Structures are given as C-alpha cells and as structure tokens.
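Selected chains only, in their assembly positions.
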C-alpha cells in the first residue's frame, strides 16, 4: 500500500538501510528481521548492538545509528540537545525494574540501613529505587548504596550476601527466585504510576532524509509485535533457540507478559512528562531545562 | 703421550626444554584439577563459576556449531590489526623518544598523559570518531597495547652500552646501522618484554572493546553469555583468551630467548 | 696466506733441571705467620699447604651443540702458605679458567680444590680475585668500588672508606674516588680492580694479569707495592701474568701451563733472595730464569701448542 512496499516488490537491490541501535538479544527486532517483516517494507535493518541508553544516544549522535530503542537515557539525551526525536515506543514501555531482596525480607522498610545495589549512576534502576524509597517514606541516605551493577554482577553480590537487595530487570529477579537466594520484593511499576521508560527514537537527519523508511520501520515493527503477542510460545521458543535465553526464567517472565503487550507504539505523554519531571528531580536532566514531551516526540510516523 | 680428557656429548638442553614444558603444564593441570574438585564438591556456586569439565563441553558446543570460529575470526582481526599498528607506531615513537633528548623532552609528558587517560570516560568520543565497527575496536586495542612498547623501547635506548655505540660509529655505521646492529640487539629483552606486555594488554583490549560495544567476537560472546546466565560459555570464552595469551607469551618468550642465546646463563646459584 | 707454524697435539710434560713436581710436596709442620714479616726463603717449604689442587679437570659445555671443551686437564698443584706462585701460558690455554675455579666461580668436573684443607664448593672470603677484565660495578664510584668487598663482609661504610683510602693511595688514584668507572682510563680501571681485592685482605690472593693494562712505570710501581705487601704480610698469592720478567721478579715458583687443554708443563722454583728489588732484573741469575721459562714455553708452542 505504501511506497516502500511497492519498491520492495520491484527488487531486493533497492532496500533502504536502517541501522537500529539496541541491546543484544532484543526480541521484537530480531524476530521481525527473521520473519522478513522489515524486508517487506523495503528495509534492510541492521542491528547496532550497544550496551546502554547512553551509548545508543551517542551512537545516534555519531551517525552510527539511524533509529534505536532504549530506556530513559533517550529522554536525557534528547533533553540535552542530541538531535533525535522519539517516534514510538516498544511493546512494554513502562517501568519494568524490580527490587529483589534476600528471601528473608518481608518488607521494604526492613532494608533500612542495609547495603543495597541500585545500579550505576544515571541508570533507570537508581531512579526506580529512589522512587520506591520515597513512596515508602525513606530518603536515599537511609540506605547504604553500593554499586554492583544490575545484571550478573548484581546477582552475584546478592547471592554472596554482599548486598541485601538489588534493583534489576524482572528476568534477573526471577532467576534469583528460581535459584532460591532472592525474592522480588517490589515492582517499580507499582510506584511510578503514569510513567514511560522506554522509547524508540530516530535521528533528526534520518527523519528528514528518509521519512518513508521511518514509517515503514514502525509498520513492520508493529506487525512483529502483533504477531509475537498472538504467539507467545513461538516468541519464547525463538528467544531460547535463537537468542539463547535461559529457558526456565524466560518462560516464567514472558509467558504472562507477552500477551499483555501494547502494540500501538503510542507514547504516553503524561507518563513521559512524569518521567521528565523525575529525571529533573534526580538531576539527570538539567533542572532548569524547559523541555517538554511535545518537543521531543513526533508520532506522525506510527501506522494508523 | 698424554691422555686428554674427553667428555661425552650432552643433551642437557633438550632435556631441560621438555622438563620445563612438562612442569608448566602440570602446574596448570593441577590448577584445573583443584578447580574441578572444588566444583564437584559444590564448594562454589555453579551459577557463577563453571568447572573445567563443563567448560570443555561448552567449548565442544561452540566449536561444533561454528560460533567460536566465527567470533575468533572477528576478534582475531581486531587483535592483529590493533597489535600490528601498535607495533608499527609504537616502535618508532619509543625509539625516537629514547634516542633524541629533545623529542623526549617535548612529547614525554604528553604521552604520559595519554597513557593515563581513562579510555572508558572517552567512549563517546571513540564512538563519534571511530564508529562502532572494527575501527573503534582496533583503536582500543592499539591504545591498550602501544604504551608498554613505547615506554620499554624508550628506556631500552638509554641503556645501550656506550662502548658498543663507539665501535659501531668507529666502523662508519650510519645512524640506521647503529640502530640495527647495536641498539636493536641490546634492547631485545626490553623489546620482547614490551611485546609480551602489549600482547596481553591487547587481548584484554579486544575483549573490553567488544564487551562495551560489540556485536560479534569473543568479548561479545562472553558478555552475552554472561547476561543470559550461560556461565560455562563465559568460561569457555575466557579460556580461549587465556590460552591465546599463553601461546603468544610463550612464542614471544622463546623468540626472545632465541635471539638472546648469546647471553650466558646468569650464574647466581 | 701464511701457514700456521704451530700444530696441535698432546705431549708429555717437558721436564727441566729445576722443575719440581708440585704434587710431591708433603704436608709440613705449620709455621705461624705473625704478620711481622716473611721468613727466609728456605723455611717456606715448612709452611702448611694453603691451596691444594688435585687432578683438576674443567670443561665448558656448549649448550647449543652439546659438546664440552676441556680447558683445564688434570692439573695438580700445591701452594704453601706465604708462597707467591705465578702461572704463565699461551693466550686461551686455560689460566683464567683455572683461577676462576679456585675462586669457586667455575665448576670443575673432576678432581678437587682445597683451601686450608677444606674442599672448595664455592667462593669464600678467604680468597679474593683480581679479574682479568676490570669488571667494576659501573654504578659505584671508584671509592665505593674499592670498598665493595668490605661492605659485603659487613664492615660499616665509614670504616670501609677509611681502609679503602689506603689502597686508593697505593694504586695512585687519589682524587679519583668520586669518578665513575666509565670516566677512568683502562689502566686506572685495572688499578681499582686491584685495590678492591687488596682491600679485602684475604688469605689467598688470586690475580689474573693485574698489571696488563699498565705502562712500564706504573707497572713497576705496582709490582713493588705488591712485593712489599706480600713480603711484609706473607700473603699466599697465585697470579697469572704474560710478562716473564714479572713472573720471575715476584714469584717463588713459576708454573708453566701447556696450550689448551692446560696441564702443568713445568714448575720452576725461583730461589732468589727476598726482599727483592726490581734492580735484580739486570742480574745474571734473573736472566737465567727468564731464559729457562722462555725455552719451556717456546718448546711447547713449537712442538705441541696452539694459540
């Protein structure tokens, strides 16, 4: 129906290259490529593997990526003036961090004064912890912050008893529970209310030069997400075989989650404003910045 | 007629070489065995620590599915280019710094500063200047490997025996000939040491570069396996790197010893 | 190309009238040397054997090829307390090897070396060496090179410096205490080497061509100093030299080594009265000994040596 699809039918040679920055093992994008949904749109999507949001933004600024999907650093970057625009959202874009404690803890309050690892500065995990703490009536100084990162290192710290709680992704939380040395005590999503954490962005120059490719990308992306949502088992199988995810954990986390995915890719403006406010409070975004969600979001490329 | 004492031919050298290889291997073997035992008796957590036997299984898997080779080729390229360029650039820089007082005075502090500049902090610059492809990785390997070369060569040049320089000059050696025939052989131990240090730093550089922003290579494999709890594979990757390290070190050491064979053994005993 | 005049083969030791086989010296009653001077020459034979070398064989193993080159081949030699013995022989015959073995620095394959009747297994403070190469510690100034041996033996720096001062003077290097070895001439370096050994005041002095780099005048001065030192204190000295006149002037016995592998070609007693002065060089007796030594060496070189 659109130009991309027509040109795709004409021949392989005219595919538009799209470099998409995201972390390794991202499900929708890998799956979509494999299924050929992007190719249908005349796009040749190449994944630019990065380790975090800051790098994604840097890669975009360096002209190494055209599009990308990551967490809150995208907001920070856009607010700081990196020439990128948010064009959509991944299917699970809320705050997805969990607070995992040692199993003996019954209540968040019991962590007071204990060593906790909320992750590295600037990461969404720290924000998540602070928000939970605040909601529970504590200040950050009520805890002993140590930094063990958020992934395997954090898990090791928890297991070895070097920290009493960590903030991490749900996957790792579940892994800790399965191994028997951790327990998901709190979910950040419960405290953030309206909050958007993850975004898909495009560089301004790419939008200007190839708006059709942006449109095509989002169309294929939505198609992928819809397919995955309809076939969660296939999604999990794909993740396990192709992405080498740990099956038990992955299944436990995603069996329930994938069917709840939001497929529209729309931005929650109120949630985004809320996110900006929180980031300003944390100092990650310059508190004097006048940036609003409207300025950095452009939804016109989303499929109708 | 006087009977002259004659000694039978000795094959001490060969025996020594075999013995030393055996000794080195057995220490490593001992280490592996203790590790395996620790693991078998559940004295370590298998979530974070693998065991030699499981690492071997993981190794077999990644060898048969071809992913090891594929990653090895990529990491290998990064290493070879980075290390090669480090040698190509580091050599002349080190020599010039060592040989010309003026150059040393001018650029010594600058190089010291560069050496102590934390690469991690400048990652964004790296991405902007060199992208996320192989170039940035080569640059990281280069920066990891080059300083031992520069510093070691620089110092080597200041330890050359003046008498020998005099000999060379007396026999009409050009500056290049002085370098080739005197400076190079004298500084060989320094040079090899620099190359050895550079090799291991370069290997670590490859891994670091790939962990931080790679989509392929052993470092990426390690990083990805780590984040998906494939501890055996992480250790398999580490093993591959460590083994490469031993091999390089051994080769360079032997190389150095070969060219240094004119030195009698140091007789401290 | 000129033909080499000399061919290699092994011959029996040349024996001359005055040659005394070293090995047949039997133990004599101990004579105390009280540092007050040297007894008359005849009594030397009564001194205890200080240094006893028996059937010494030393070979150098070439690790690459696996071959062992024999440098010293069954040397037997007894040196009595207070004796001054010199070794002469062709270049490369094995003199330094022999000396270094006695110093405990080179391992021997057969035979034994005894000092004071104790088997030598390594270096010891009872012996001090003046090396053929000056081998000064390049990072130490002259003064501290001379005190090196003393410092190693635990002497305090101040005391060592004072003691060294005497030897700085003896080797005529006053004013150069604060120079580094590379700032010295070859002869000056050799004199530091000498002073370093003398300063240690060892029972046995092993000297490897200590005066080779010195001019005639300085050499004579040093020879006299050494003579005086030895005659006064009665040190046991084993010295390698290439100057036959020097050998005769200084020694009680001159040992002539064959060409490599070295064995004892001849052992010549020099019964010239002590104290000696360098003037004796003009005497008929002196010349006689020189000629005799010369003949032995030449004979060996022509019939069986190699250089």
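Structure notes:
Letters A, B and C name the chains as they come in the text, with residue numbers starting at 1 for each one.
Keep this in mind: a contact is a pair of C-beta atoms (placed from the backbone, for glycine too) under 8 Å apart; a residue touches a chain by one contact, two chains touch by 3 or more.
Note that the coordinates shown come from a computational prediction; the quantities given were computed from them, not determined experimentally.
Although just one copy of each chain is shown, the whole complex contains the chain kinds in the amounts A x1, B x2, C x2.
Just so it is clear, only the chains that are shown with their structure count from here on.
Which two chains touch most often is answered by the contact tally, and the pair is A-B.
Chain centres here are means of the Cα atoms, and by that rule the chain farthest away from subunit C is A. Distances from each chain's CA mean to the overall CA mean are smallest for chain B. Subunit B and subunit C have Cα centroids separated by 49 Å.
Here the CA centre of subunit A is 86 Å from the CA centre of subunit C.
For subunit C, the set of residues that touch two or more other chains is empty. Subunit C meets subunit B in the complex at residues 10-13, 57, 59, 61, 63-64, 66-68, 70, 73-74, 105, 109-110, 182, 261, 263.
On subunit A, the positions that touch subunit B within their shared complex are 24-25, 47-51, 54-55, 58-59, 61-62, 64-65, 151-152, 155-156, 159, 175, 179, 243-246, 249. Partner subunit C is touched in their complex by these residues of subunit B: 1-7, 9-13, 162, 261, 267.
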